[in-house]
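In this view, the complex is presented without one of its protein chains, the others remaining in place.
Moving on to chain A:
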Amino acid sequence: MTKIGVLGLQGAVREHIRSLEANGVEGIVIKRVEQLQDIDGLILPGGESTTMRRLIDKYEFLKPLQQYAKSGKPMYGTCAGLIMLAKHIEGSDFGHLQVMDVTVERNAFGRQVASFEAELNIKGIADKYEAVFIRAPYIVEASDAVEVLATYDGKIVAAQQGTLLASAFHPELTDDHRFTGHFVKMVEESKKTLAS
């Protein structure tokens, strides 16, 4: 069975596990570096990116996660997870994993009172998709290597670069499992490629 990990240092971990199970794969909470060997793909969940980064540093996850992203096994970041993947963060000299060719802006739609739901069309994945944005970032700039999957109000809110997938919204908070399903497909395809 395909096994997909959810980085479980902080954030909406249980919801991603539920969403993975709804897509017929096994979801595993990852709290230790060694566990990365057991999984075919990894989700970086939403939460507080500054908190996650502190725990990533404390438990020496940074290099292993960067290596994982380059290993050909897919990685998907939602909200704070997108910030973790991005090469650049607007207004900051620091980044986190810095593996995806995008620049993100944190809390780009404003504070919590501005958090919203909106209907999106996600290229080749889902039409009329209800997306939940919570103190969400968006992608300000993406290189040519990055495929834009969805925009909202002209801002990039979902994108893919090879085996890296990112969304500013939270697919795990709704019962529409199509976007997570797309990631599951990416993982299953990479499993075949890596096996051959």
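Assume contacts are C-beta pairs under 8 Å (C-beta built on N, C-alpha and C of every residue); 3 or more make two chains touch, one makes a residue touch a chain; residues count from 1.
In this text, contacts and distances are computed from a predicted model.
S.K.: I want to check something: the complex is missing a chain, and I'd like its UniProt protein name from "Phenylacetate-CoA oxygenase subunit PaaA", "Potassium-transporting ATPase ATP-binding subunit", "Pyridoxal 5'-phosphate synthase subunit PdxS" or "ABC transporter permease subunit".
M.R.: Going by UniProt, the chain not displayed is called "Pyridoxal 5'-phosphate synthase subunit PdxS".
S.K.: From the list A:L9, A:L65, A:V104 or A:M186, pick the residue that touches the absent chain.
M.R.: In the full complex, the listed residue that touches the missing chain is A:L9.
S.K.: For chain A, which positions touch the chain that isn't shown here?
M.R.: 8-15, 31, 46-48, 50-51, 54-55, 58, 79-80, 106-107, 111-119, 132-135, 152, 170, 173-174
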